[in-house]
Every structure is written in structure tokens, then in C-alpha cells.
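The complex appears here without one of its protein chains, the remainder shown in place.
Labels for the chains are A and B, by order of writing; each one numbers its residues from 1.
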Amino acid sequence: MAASAAIYAGYIVVGLIFLFPLLWVASLSLRPMAELFVFPPRLVPQHPTLAAYHDVLSGSPLARYLLNSVKLVSATVLCALAIAVPSAYALSRLRFRRPGLKPLVMLGMLAVQLISPLVTALPLYRWFSTLGLINSHAAVILVYVALSAPFATWMLTGFLDTVPVALDEAARIDGCTRLQSLLRVLLPVMLPGLASTAILLAISTWGQFIVPFVLLTRDDLYPVSVGILDYQSSSDSVSTHLLAAAAILSALPAMLTFLVLQRFIVGALTAGAVKG
Amino acid sequence: MIAAGRRPLEDRPFLWLAPLLLLLAVLYLYPLVDVTRLSLTDATDAATPAHYTFASYRSVIGSAEFLAMTRVTVVFVAASIAGQLVFGMLIAALVCEGERRHLPGAAIVRAIVLVGWVLPGVVIGIIWKLLLDESGAGIVAYAASLMGARNPTFLSAPVPALFWVTIANIWRGTAFSMIMQYAGMKTVPPELYEAAIVDGAGILQQFRYVTLPSLRGILLINLVLITIATLNTFDMVLPLTGGGPGRATEVIALYIYHLVFSEFQFGRGAAVAVVLMAIGLALSACYARMLQRGRTA
Partner (left out) sequence: MTRRRIVLASIGAIAFAVNGSARADQYGSDSAPIHITWQMQPTQSPKSSVPTVKDYYQSHIEAWAKAHPDVMLDVSFNSTDINASMTRMQEQAAAGRAPDLAMLDSFFLSRFYQYLQPLDRYYGPDQVNDFVTFARNGMRGPDGKLKALWVNTDVRVLYYRKDLVSNPPKTWDELIAQAAELSKRGLTGYLYPGGRGEGTVMEHLPMFWAQGGELVDASGKPVFGDGKNRVAMLNLLGFLKRTIDSGASPNRVVNYGFEAGLYPEILRGNVAMFLGGNWMAKQLRELGDKNDWGVAPIPLMVPGDPVTAAGGWTYAVFTPDAKKQDIIIDLINSLVASPAAMTASTAAIGNLPTRISVAQGDSAYVTDPTVHDFLALLRYARARPGAAVYPSISTELQVAMSDVITGQQTPEAALDQAWHKLAP
């Protein structure tokens, strides 16, 4: 059918546009140094080699950068959700003394997002420096959580609003405290919302640059978003192939995770995104 | 029934909100206060003593340069929003249709598009810089020369540089837009489409009268989130052009980065940061009103 063919054509065009930059970088990563700047440029190198990957993996801490990123992201997501869930509960289920307060708080959550970490980075650096909290993953996680929790709260409040009050009311009538009703009844129902929020937080935290850049000076603590800059050609050498290999390696875990969890991710977003 | 007097502890919202508010107060309020204080000084590096003055604001606001940077930022943000929303919608529609007809491969397309979003901004800047190499070893330059361009210019002239920086940003952010709209499209009840078809609507009309209205809420949220993210973007631009040529791609966020981390002008950097926050807050308020109206509509 013509429509199906058109759709496939669309798939291919879209796929190429989004994949091509990565393919080019992959191509650069598989070249020996002599072929890096060859003219005319070829997509497929003549003498492909895994030397760059070997150099990057054995001679540099990329694996550690990736692990640091995973560590920071997981801890941040857990802590941010731990703070956001009770906050969302309060905003969704509890009455405020003054009715105008709730929209104000919600707006506040959004407004706080506006404040780029770039703005708070320097005062935080100076402050943490005097406290001796530089080069501490715990400090970085704390800042990440502060950056993510408002957004998580905002999203979870939206999800909770779609869950009928009757559900947890019933539990409370049966004698549960609010906390119990939250943990036993609401949390299981909120799972799709939690999942999609977790994913969004993970992605934004994975890409965080300025906070770790400012608060970490030891490179064995860097997440990959900061560590990757180390591979850019410095004043004394060309490291384009290394940079390319590092870029591909740092993209792989994210891509694989997405491929595997895709159905789940999209399902979660579908279930909760509509209310917004 | 709650007595008119004291409410039980667990009913007080601020108790539940306490951890969040405490965190925000400590890690946001304090730095914000400090930034505002810094903006009212002429602070530079740690060694020179600082004095309180409006000079930082004066030197920034109203300078022709700042105006130029504001223009750059406005163009960058507006074009990114438009691009991400439109392409996100097109791709979401494409994938939705494909799934509706049970064509395999939708999952792969979604995953591919998401690649751009998941990579850290600095990596994306680096990737596009490699792509847009103008010296002939660059693949895009080569393709352009094959198509007849004699001196392919991507990042070495002001207008093309801003264009390509925006393209890279759209490449990066379309995925999020797509996912949100895809989720929205999937929840449109098929009956609405069936009714429209019965009424004689073609594909475009279905889109206009069924899909778009259903997506309204999501589009607004999308708009807010993209604006916030793009307004604060600098990590991608840094390796890509560094703000150049000249200041042609220096968005305000990048300017703040340079002021603070390259030039050690903490006072000026703080002043620009405060201005950026004010702009963001104004936009936020606008959007909030649009959202409110959207809800009551």
C-alpha cells in the first residue's frame, strides 16, 4: 500500500537524520590516526581498527566515568523520589490553609526549574569549599536532588491528581494513617508515574555538566558528562579518534537501556502523561 | 470531621513538604541570595576585595552587546521551540500511524530519535563540531561541495553558525517532544477518529480537529519545559562554537559561563544571571496563565 510505503520512507529519513551524526562519529572512532583527516571523507574507513577503543578503555578512566554517572544518577533518582512522593501527596491530597497556596507552590516548583545550576554553581562551590565538601559524591548528589525534586514533585502531583481520592479514603476509613494509605495503596497505583518520572530525572541528571564540573576536581570522581571533555584535542596532540571512541562508549549504555526498556518507558509515559 | 481548632499533624501539608522545602531553602535560597548579593558588587576573583555597587548591572544591561546576545538567545529559543514541537509532532504522528497499521520498526525509530536526547550536551556539541568541519575532511562540507557549494560555511560566519547551533539543539531536543506527543496521541480515543471519518474528514482534517485539540495540554507543558531547558542551555554550545564567531552564538547562559569561569567577573556574571532568571520567571508566569486558562477551558 502506498501509505505504508510512505511511512517506511518516513522511518528511514528520520532514522538517518538522527543516526547519521552518530554513525559519522563511530566511523571516526574506528580509524587509525592516519585516516582521520583523509580527503575525500569516507564513511567506511579503509583500515578499520579498534585501537582507539582499546586506548580509551585501558588507558583512561572512561569505565570509571560511566560507573560514576550510574552511581550518581541512581542515588539521585532514589532520593529525589523519596522526597517528591510525600510532597506530591501533600499537594494532591491535603488542604492548604489558604486555597491560593497550592497553585503558588506548583508555580514555585516550575520557577525553581528555571534557575540554571550555572547560577547557583559558584556560590555553592565557595560554600562547599569552606565546608570541605568539594570532591564528595554525596555533596553532588545532594545538589542533584535539590535540582530534581521540584520537577519530580510537580510531575507526581499531576499523576496523583488522576488517582481517585476514594481509593485512599477507603483505606483511611479502614483505619490506616495517611502514611500507611500512601505507602500501601497509592504507591502501587502510582508505579507508572514513578517510573516515568524516574526516567526523566535519570536522563536530565545523566547529562548534568556544570554541577560536577564545579564541585569535583579529582578526575576519578567525574561522571561521563565531564570526563568526556578530557578527550578533546588539547594543545599538544590530536585525539579525535579517542574522543570519538569515548563519545560512542558513553552513548552506548544509554542507548541500550532505552532499547531494552523502551516499551516500559513509553507505556509509563502514556499512562501518566495525559493529565499533565 | 476535623474540628475547627487544631488539625492532626498528619493533615498539615507543610509537614509533608518539609524535606523538600528544607532542601530548596538550603541549596537554592542561599545560593540565590548570594548570587543577588554578588550581582550588586563588582566582585572578581577571590583575591580582590569587592565593593557594593550597581556598576555590574549598568555595564551589562543596555550595552549594545547584551542586546545582541538577547537577540541571539531569543532566536535560538524560539526556533528551538518551534523546531522541536513541529518535528516532534511529525515524528510522533509517523510512528503512531505506523503502529496503527502494525508496521514493524516503530520501536527502533523511537529508540534512534531518543539517542539525541540521552547524550550529554557537551557530547552533542562535540559530535556536531566534528560533523561540521569545514576543511574538506568534514563529511557535511564534502557533501555540500558535491552539490556545488564552493566554500561551505557552517560555523565560520555569524548567521550560519547560529543556524547550525539551533539545528543541533533541535536534533537534541526533538526526542522529548516526540515522546510526550506520542504518548498524548496514543491516548486519543479511536472513536473520535472514527466519528471524524464518518463525517468525511481527510487525514489533515482529522489531525486538525481531533489530534491537535487533544494534545493541547501536552503541547503547553512541552512548551514550558522546552523553554526552560533551552534558556539554560550552554553546555552544547561551548564545544561547538564557544559563542563565536565573535558573539554570534553566545546565548545568555553561555555569556554567564564565560564571565564567571573564563573572566572571573563574578559580579557581572551574577548580574546577568539575575536578569536571566527574571526573564525566565516572566515567561513562567505567562505560561502558568496559559495553563490555567487551558484547564478551565
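Criterion: a contact is a pair of C-beta atoms (placed from the backbone, for glycine too) under 8 Å apart; a residue touches a chain by one contact, two chains touch by 3 or more.
Since the structure is predicted, the reported quantities are computational estimates derived from the model, not experimental observations.
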item	value
Options B:Pro13, B:Gly83, B:Gly98 or B:Gly243, residue touching the unrepresented chain	B:Gly243
Contact partner of the left-out chain, one of B:Pro19, B:Gly105 or B:Pro158	B:Pro158
Contact with the hidden chain (one of A:Ala63, A:Ala82 or A:Ala170)	A:Ala63
From B:Thr41, B:Gln265 or B:Ser284, residue that would touch the chain that is not displayed	B:Gln265
Where the unshown chain meets chain B, residue by residue	44-48, 59, 63-65, 133-137, 151, 153, 155-158, 241-248, 258, 260-265
Positions on chain A contacted by the hidden chain, ascending	33-34, 36-39, 60-61, 63-64, 67, 125-126, 129-130, 132, 134, 213-214, 217-220, 226, 229-230, 232-240, 242
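The criterion applied here is as follows: only the chains that are shown with their structure count from here on.
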item	value
Cα-centroid distance, chain A relative to chain B, in whole angstrom	15
Chain B to chain A touching residues, read off their complex	10-17, 19-20, 23-24, 26-28, 30-32, 34-35, 38, 91, 94, 97-98, 101, 103, 105-123, 126-128, 130-131, 135-139, 142, 171, 179-180, 182-184, 186-187, 217-218, 221, 224, 228, 231-232, 234-235, 239, 253, 256-257, 260, 266, 269-270, 273, 276-277, 280-281, 284-285, 287-288, 292
Chain A to chain B touching residues, read off their complex	3-4, 7-8, 10-11, 14-15, 17-19, 21-22, 24-25, 28, 36-41, 43, 83-84, 86-87, 89-91, 94-96, 103, 105, 107, 110-116, 118-124, 126-127, 142-143, 145-146, 149-150, 153, 177-179, 203, 206-210, 224-226, 228-229, 232, 240, 243-244, 247, 250-251, 254-255, 258-259, 262-263, 266, 269-270, 273-276
